[in-house]
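Data block below; observations after.
Removed from the display is one protein chain of the complex; every other protein chain stays in position.
This part shows chain A:
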Amino acid sequence: MPGKLKVKIVAGRHLPVMDRASDLTDAFVEVKFGNTTFKTDVFPKSLNPQWNSEWFKFEVDDEDLQDEPLQVTVLDHDTYSANDAIGKVYIDIDPLLCSEAASVISGWFPIYDTIHGIRGEINVLVKVELFNDLNRFRQSSCGVKFFCTTSIPRCYRAAMVHGFVEELVVNEDPEYQWIDRIRSPRASNEARQRLISLMSGELQRKIGLKVLEMGGNAVVGYLQCFDLEGESGLVVRAIGTACTLDKLSSGSAPNSNTHMHPNTAPASNACNSPSKDGKEPVFGEDLTSSSGPPTPFRALPTTSSSPPPFSPSKPCSRQSSSSDTDLSLTPKTVETVRSTRGIFLCPSSPTLSTDTLSLVGSGSVGCGHGSAPRATTPPPSSIPSDTVLLRKSVSFTEDLLLAASGMGSGGSVGKEAGPLKTLLRQQTQTALEQREFPFFTLTSFPPGFLLHVGGVVSARSVKLLDRIHNPALGNTRSYKLLDWNSVTADEPETRDAWWEEIRQEIKSHAKALGCHGVVGYSESTSICEEVCILSASGTAAILNPRYMREGCLDIGISDHRFEEPSPPSCGFCHIPYDELNMPFPAQLTYCYHCRRQKVPDVLFTTINLPQEAAVTGKGCLIQARLCRLKKKAQGEVNATAISNLLPFMEYELHTQLMNKLKLRSMNALFGLHIQISVGENMLLGLASATGVYLTALPAPGGIQIAGKTTGDLSNEHHILTIQKRINDTIAKNKELYQINPVELTEEVVGSPIPEPRQRSRLFRSHSESSDELSELDLSHGKKDAFVLEIDDTDAVEDIHSLLTDAPTPTGFYSCNTEIMPGIYSWTSGVQMFTSVRVFRLSNASLTNQGLNKIFTDLCENLLKSFYFKLRSMIPCCLCQLNFTVAVPEEELIQVAVTAVAMTFDKDQAQEKPADKPTTKGGSETEEQLQFPMELCADASSANTQPSSKISVSSLEHCSPLPEGRSRSLRSNRSFRGSPVTVVKMTPLSFLPGTRIIKYLGIINMFFIRETTSLREEGGVSGFLHTFIAEVFAMVRAHVAALGGNAVVSYSMKECMLMENPNKNQAQCLINVSGDAVICVRETDQEPNPSMTNIGQTCASGIDGAT
């Protein structure tokens, strides 16, 4: 019995009127966890009931604690008929299970009903008492921290990066069960919400187990997705990067923008670290003290706080952190051995130094775009069929072996040899190859982690979904294509095999690029009826193995290298592959920065721009958009048609990207994300990336237009005009993005391409491109302008579309990476937003060109809308612009965007405050960023929204309101004066001008909303508008209840809207995730001591408005 969950229902407010006669409500609450239910008393005749219930106690397994959500249902008591449900609150109690996250959940939660939306609020108090159990963690993995953030979280230090973890669970979709025909939509939606909540809990627990097995204590870059496969079921899958994280003492937490230079304040305040406060009684740390000192930070203050956060520290500091509950609690004997001092010293033996040396010599850079769409082929027989768990444990033991034998060659046994150059190199690679998938979901890295980047690798596969879980129908299906063992095969196995196949492909692509790792890795699906496209992409890279292995943490050793290390500002651009044996033809030059290593002419990646990279000018968002019609078809024919189209789409998207990149006079893409979405009669492709000019890479050549038919005068003239327009645009863009690279004498080094001039021509006709994209010649030298041939109307259209991309209005910048290259002085204005547009195609006689135009306009107009709406924030930059396209119905195109607008200081935007960590705080001119966390009392008068447009109104409306309000609150019966905590949300991993002092846990929420009165709710727009606002509200409420004041790495993973205007109905599903955090202004040294109590303070209704 390892856990006791305690819940108290305090009060409700703003409840809806349930009894028309009295205009009041007789509300009571049911609290359910697992199969146990408690009820409060009925609080009669009130819209603001005060239950003040006793503590409801649930005694449960920690496994259940991880899987199950706490379910709070508010009902209206009815003497004569059945009680009416007002709404529900699902509370994920996972954050309470981790010692470093939240300690109590307390606050107002919106009461949510899937039909009516938010109906009032309820104040709930939740606590967990975990008992120590020697046998625990057999099935549960409490204590493993999860982060959506795709970089090392700000107040942690990565002691070790273990690698890829993945898992998926499958279930039947309640919406497709037979019972759904007789139950109400509400019951069906709730069943679905609850099931998905359960499944994500289970998934997270299973991933946690894997992490513990690998010896880690956290998952970073956790990406969880749903595949609503309809009749064939519901898949919840997740990937992430297992790490061992050490908590930095709060005093030395790195600030948001210059995390390389943490404030190395003495760790005297370490014991104030919020994670420790109030935690001890709950978690009982002393019980685990056998494996290490009970309070590591206090015991070893210097080691845990003084070294820079990401640089390796001495083994002893590692030791200190490993005494944290997570590791010491692991049941396996191997694990416990590992956390003792003896073993730790062992791996830092000389062998490690040799392997780090090896990496440097081979450094060089590549640009690549490996991509191999595949059709519905059966998975190769070589794919291992053992279970996931087994696989992981195997790789784990190999890990150990390595550590013990000091990188023996035994590690490489049985693995195919990659494009290895030297023995040393081989050794470092084997470290990664030990892992089945050397993938990392991270997109930003500690300095020195990323050695070289090869290029983007991606793989897609088209699959037919089969309903194997429904025994009644499953056997009768005839279109089963895949060679699964049998119809009754366990479905996770099948889905696992699909992904495994794709991952293998990614791995081999990376190998072809001479890389042993893949970073910025992500997976996605697009489902239409029974066809499913699985996609995976990442960036092939060579990584510094010292983060991969234990004991490699000694800074002294890793800094000694045979050759001079590549300068950090350009090292990652140097090609990783063999110059004489290139995987694809590319034009290499010596690096324009260090002049020592070779670099490619163009570099595409899926990661964020490394902080240390040297960039000229600013970056910008670059999008390639594409629509392709396809015939409607069924089953196998459909799948084949789709897989035949995919390579062409990839090719087109790539060409568009390349053209647009050249047009902006840039030479590298970061954050590349290519989405291909399938509909009944079309495929949509959208590639987004942030273009930059990397100083290390050669300047891109221009674009040259060539006509095929010569002699035609008017044609010649036409070409000349277009050429002129293109040249003008390039010149204008150079100015706009401030790209004025220092001119260097160029020396094109021997490229393996015999006749570059001839080869650099990009052929337009589709017939010439083949399935094998790697055969495509994507090289464009500086000397040769990039040639576009106009031989048909297609090409003309393309050039037009190339030129019609509207430039961003003055004062705006946009990018889809975390931060805009070239802007360094963020101020505190932050506005996160979600926008959704659905476009109905009017008639059926559409051509590919027509569709492309519509799609392009749709995206462009959306961007224009954003600029207009956010104009009051100028100068500002739209960051992490994340476009998601879908084809919800035959003639509909849906584009959903989530992004954040951030203000910056124009005057300081030019310079990179390289070595001045303090500039950030100083440059923060707006003092409006007031976190009500610090003092609830301040909230009503504080200007909590720092955007500049607010100040316009604040000046003229300085009415003596706060004073008046407080009095009214006291004098009026109904309202309790707890001002709502302001919760900021951002898709980035940080908030400018602030410092994250604590991660409170992952937010992963799934909501369904349905209506049978669509018109009355304002049509689809009104319906969705309300729903999105409600989702935001619920996220904010949960974060506030955890004691947080911000959500970072927020994303909306799913927004699936189905409408039937004729029936006046609509249904929408939204899935969001992020990390709940507490952050304080950068200028504040320490969080206010009252911080941890805020939840209670607010909740207990103390009138804070005075």
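Note that in this section contacts are C-beta pairs under 8 Å (C-beta built on N, C-alpha and C of every residue); 3 or more make two chains touch, one makes a residue touch a chain; residues count from 1.
The rule is short, and it goes like this: contacts and distances are computed from a predicted model.
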{"item": "Per UniProt, the name of the complex member that is left out, chosen from \"Kynurenine--oxoglutarate transaminase 3\", \"Acidic fibroblast growth factor intracellular-binding protein\", \"TRUB2 synthase\" or \"RCC1L protein\"", "value": "\"Acidic fibroblast growth factor intracellular-binding protein\""}
{"item": "Sole residue of A:66, A:589, A:834 or A:989 that reaches the chain not shown, by the stated touch rule", "value": "A:834"}
{"item": "Residue of A:156, A:592, A:824 or A:1032 in touch with the missing chain, whole complex considered", "value": "A:1032"}
{"item": "Positions on chain A contacted by the hidden chain, ascending", "value": "13-14, 108, 110, 118, 121, 175, 180-181, 184-185, 188-189, 228, 230, 527-529, 806, 809, 831-842, 861, 864-871, 888, 892, 894, 939-945, 947, 950, 952-954, 957, 959-962, 964-965, 967-969, 971-972, 975-980, 982-985, 1010, 1012-1013, 1015-1022, 1024-1026, 1028-1030, 1032-1033, 1036-1037, 1056-1060, 1063-1065, 1067, 1105"}
